[in-house]
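For this view, one protein chain was removed and the others were kept in their places.
Residue numbering begins at 1 within each chain, and the chains themselves are lettered A and B in the order written.
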Amino acid sequence: MSLLDVQGLTIRYGDETVVDGVNLFIDRGESVGLVGESGSGKSQSALAILGLLPRQAVASGSIEFDGQQILGASDSVLNALRARRIGIVFQDPMQALNPYLRIGAQLRQIPLTHKLRDKAEVDARVVEMLASVGLPDPQRQFRAYPHELSGGMRQRVMLASALIAEPDLLIADEPTTALDVTVQAQILDLLEDMRDNTALLLITHDLGIVAGHCEHTIVLDRGRLVEQGPTTSVFAAPSHAHTRALLAAAPRVDRGDVPEAVTGSTILSVGDAVVDYRDLQAVSKVSFSVKIGETVAVVGESGSGKSSLVRAMLGLVPMASGRVVYAGSTLEGPVEDRAQSQRRDLQLVFQDPVSALNPQMRVQTLVGEPLLVHEPQLSAAARAERVAAMLERVGLSRKFLRRFPHELSGGQAQRVAIARALILGPRVLVCDEAVAALDGSVRKQVLNVLRDVQADTGLSIIFISHDLAVVRSISHRVLVMYLGRLVEMADSETLFAAPKHPYTRALLDSVPVPDPVAMPKRAPLRGEVPSPVNPPSGCVFHPRCAKADARCGSKAPALRDVERTRVACHYPNA
Amino acid sequence: MSGNRSIRVTAGILLAVAIAALVGPWISPHDYATTNLENILSAPALSNMHLFGTDDLGRDLFVRTMLGIRVTLLVAIVASLVSLVIGVTYGAIAGFVGGRVDAAMMRFVDTLYALPFIFFVILLMVAFERNFLLIFVAIGAINWLDMARIVRGQTLSLREREFVEAARLTGVSTLRIVFRHIAPNLVGIVVVYVTLTIPQAILVESFLSFLGLGIQEPQTSLGALVDAGVKHMEGASWSLLIPATLLALILLCFNFLGDGLRDFFDARHPS
Partner (left out) sequence: MLRYTLLRILGAIPTLLLVIALAFLMVHAAPGGPFDDERALPADVEANIAAAYHLDEPLPQQFLRYMSGLLQGDLGPSYRYRDYTVAELIGTAFPYSLKLGALAMALALLLGVTAGTVAALRQGTALDKVVMGFSMTGISIPVFVIAPVLVLFLAVKLQWLPAGWSGTTGMSRYLLPVITLALPQIAYIARLTRASMIDVLSRDFIRTAYAQGLGTVTVVRVHALKPAMLPVLSYMGPAIAAILTGSVVVEEIFGIPGLGQFFVRGALNRDYTLVLGIVVFYASLIVFLNLLVDILYGAIDPRVRYQ
């Protein structure tokens, strides 16, 4: 008998069916990956297994856990199963942990509720659990509040809470989506180590994670189960078109064509840029340049200063020192002080299109506003025509003109934001994590729009991203930043083939590859990004670097050219 | 949906009350000031057209009540406008300028918040004779604080929103950003809070009138009528219950209207 046996699970909200007749089984100790894009019903299915669907959801079918029917079960039956038999790890540990309660107070409630420990022993058990998930100084973390911990540490706490009652099934719902890629690798490895004989249901949008961590794979599409089977065969020979589309849309960091380096004249250059915030330096002396028609990626984890760098360049935040030269003239001061011609040539696309579009304006006004400012002589009809043409360019029909932003999907809204940024025909477009929030298929469309416009107009793109697989597919050159410093810069070809900086190498190794056969086994980077308020001495990367020695701890390496790469490391070839 | 219905219903009731207050005294054969000592504290009756009865001076309570509603509504609306103008201007400046200016301006508001305002108002009323204008100013002066805080918070968060950054980058002028990007996003919350400050203003006015510190005889307001009604509630309960009920009804309607408007704006722009 399966540990978990789901038959014909259907979940409805009013007229909307979010899960439609899903069957799935999990055996004891087995690991199953549930993949799908947003709206595929994967998280809803997980909640149903724990009986946690919101009141307005109507579920039918059958969910049997170890012979016990869960759909329609009473609260007392469910409460006895939760944590004790089925543990869960949610996506964002900042949201999923109670910010008002100390870590210990939250965790001790679980063994107490399930009567696994009495009050005298429970604290020791919690501390033991915190130690086993790799929290340094667990006695102290026991008394800490969640906000005092880093993202990765919080997710370790979450994992401890899911496993403290030794359940038979662990559900992990996008457990690493909110984390940096090097930390993601640590958490996924920890998940493997900790679960032992516990069965795992791993829910994710990332095919690479499933490929690396699950024996069995299930693919959902708009509430329907479209494919399931052993992970190796699903990836090797997908039977359903949707699976094939998902795989085709998933970029790989380890192989595939890399755009060839661009030759030509420089259009924009940044020299020794420094950005200071109140008590920290976000960007420390970073220099780079962009050629006409070139896409330059700026890569780094949280706290790397990549967004601050481009914001200062654009004049949105003050640059403490350094210079920006665009087409031969210097750009200075806040964006308001810059010439209108310079402003129209440099545009920005944000990560979250919902907050980047004024909710009170229709698409027509949003996209047309830059024209109103820069080409006031244009008649309303001519302007409307330009707007419609631009929308068509990004793949949106005229029917979107009259819509408000909240009436658009994420991908549509991002295309509107891109249309707005492109309508003046800028020379340089900055994309700040512009595709990070999009599903694979939509991301592919948006990237294609950018490629096409670049091919037609010679647009230069500065592409900020934490996702190296996407970067590999679109950029000609890559800058890697760490704690506000530029650590490596090279052509994409060179960088992906032969990374010189240990940090770059670790980043590349941490990216999950959607191929169960090609998965390299590697040691994840230890620790997390330190606070920029108090950066490490010497080379800022040395506390996490496996190759660091005394010299790295005392002397900061200068940037230098090694073969075709510019790198800041004492031992670039080690 | 239900938000829409409650807006229609409460706005309808308020409109009806306001029309009655405007037209009522004009239709009635009585006026508000004429005393008739032979007919004091009479019960409501149709026969003599004393629809709400008479008071202890034999004055017609229907006309006086309608007059009281006029005064109450007038005070409320003028006081809310005062708080609207001061509060929105102050809050928008603090929020948009930001930084130290904002910190100083908000520190000042925090300080004022800690004052027992109502006692200052009483003090003012006593010290400077009872002055109708002063009531407006005093009530407006209390209510603008809330408005300033709300508008400032909203402006601050709007200013940091990415669509404002996007507009700055595109070369949109500061003036256009303020009026086309920020102001329209403030309208909803301002409308809601104006609606919610009206009942507060009514409360303060009627509180003062109840203590005998508000409007002067023979003029009257709902608070003053309740005060008079209390004195005779044992013999003439209607003289208390009618103005008390109307006052409660008006306050209830404004509160429901504010709630309805909040739901309405929330539904239109889910954040």
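Quick notes on this one:
Basically, a residue touches a chain if its C-beta (ideal position, glycine included) is under 8 Å from a C-beta of that chain, and two chains touch if they have at least 3 such contacts.
All figures in this text were calculated on a predicted structure; none of them were measured in a lab.
Among the displayed chains, contact with the absent chain in the complete complex occurs for A, B.
Within the set A:141, A:161, A:217 or A:284, the residue that contacts the chain not displayed is A:161.
Remark: the omitted chain is touched by one listed residue; of B:86, B:122 or B:137 this is B:122.
Summary of contacts with the chain left out: across A:90, A:400, A:482 or A:541, the touching residue is A:90. Residues of chain A that touch the chain left out of the display are 50, 52, 75, 78-84, 88, 90, 92, 95-101, 105-106, 109-110, 113-114, 145, 147, 158, 161, 165.
What chain B contributes to its contact with the hidden chain is residues 110-111, 113-120, 122-128, 199, 203, 206-207, 210-213, 223, 226-227, 229-230, 233-234, 237, 240-241, 244, 247-248, 251-252, 255-256, 259.
Just so we're on the same page, only the chains that are shown with their structure count from here on.
The touching residues of chain B, when paired with chain A in their complex, are 161-163, 165-174, 176, 181, 184-185, 269-271.
Here chain A touches chain B in the complex through residues 314, 316, 335-336, 340, 343-344, 346-348, 350, 352, 355-360, 369-370, 373-374, 406, 417, 420-421, 424, going by the rule given at the top.
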